[in-house]
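Moving on, here comes subunit A:
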Amino acid sequence: MFMDSLAYIGSRAPVYLEVLLQGAGVTVMITAGSFLMAVFIGLTLAILKTYRLSIVNALINVYVELFRGIPALTLLFICYFGLTYVGTRLNPLPAAIIGLGLSGGAYCTEIFRSGISALHHGQREAAAAVGMKPFMTMRYIILPQALRITLPPLGNYAVGLIKDTAVASAVAAPEILFRARNLTTETFDTAFIYLLVACLYFCMTFPIARWVDHLEKKKASQS
Partner candidate 1 sequence: MIGLLSDFQSFLAVYPQKWPSWSYDITRAVVVTLKITAGAFALGLVIGLVVAIGRLSPRKSVRRMATVYVEITRGVPSLVILFLLYFGLVPLGIALDAVPAAILGLGISSGGYIAEIFRAGIEATHRGQREAGLTVGMSSFQIYRFIIIPQATRIALPPLVNMLITVLKDSSLASLISAPEIMLRAKDISSTDFLPLHIFLLVGVIYCLLALPLSLVARVMERKMFAGLGARL
Partner candidate 2 sequence: MAETKTLLKIEGLRKHFGALNVLNGVDLSLGQSKKLVLIGPSGSGKTTLLRCINHLEVPNAGHIYLDGELIGEERRGDRILRASASKLASQRREMGFVFQNFYLWPHLTVLENVALGPWRVQRLARKDAMTLAETMLEKVHMAHKRNEYPERLSGGQQQRIGIARALAQQPKVMLFDEPTSALDPELVGEVLGVIQELAAEGRSMVMVTHEIRFARDVADEIVFMDGGVVVESGSPAEVIDNPRHERTQRFLGQLRVG
């Protein structure tokens, strides 16, 4: 009996995997899109913050504080269902990218801000002393170093983001989990299918998590 069901599952596994891997492609697209958006927002706002304009900084702080407190799922629903109220009907994929990108942007602002502020202000002064303008200082002195400092937290963010894309299934974006749900309604192999899904996500996140560990170990051994 047990062997029978094992054999059955074994015969179905390639079918499931094919469907889920198509979903993985969509997961990667959502991840890449919202990651780029989050990094763009985060970097822009973090640099803006260094100009110390009180109103701008206050607005940025409000954005960061608000979007860090709102669940990704809520943002997604605002983008997908909410905007229909003002006449905009987004497709699931752009809605997911924008929702995750906005909340990621708040997160990345904090990552880049702490990366930039970790650099000693003496470096700014030294750059000014050799005659660099603020823009050049940012471009050639601050950013290259800040980006290196922010690599581990950015990697951690990417891991979290891949996992968060699973919420896109709730607005019918055809990513891994959405396809898995469809499969389960057809076949009832729920345990097996969701375990496959878990493995798939793990395979996508594990290399990044390892890379982050490696970076952090390297940093620890240098200091």
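The criterion applied here is as follows: a residue touches a chain if its C-beta (ideal position, glycine included) is under 8 Å from a C-beta of that chain, and two chains touch if they have at least 3 such contacts; residues count from 1.
Candidates were picked such that all candidates are chains of the complex that A comes from, given by their letters.
Please read all numbers here as calculations on a predicted model, not as lab measurements.
Peer 1: Need the partner of subunit A in this complex, chosen from 1 or 2. Which is it?
Peer 2: The single touching candidate among 1 or 2 is 1.
Peer 1: Give every residue of subunit A touching candidate 1 within the complex, in rising order.
Peer 2: The contact residues of subunit A facing candidate 1 are 65-66, 68-75, 77-78, 81-86, 159, 162-167, 169-170, 177, 180-181, 184, 188-191, 193-195, 197-198, 201-202, 205-206, 209.
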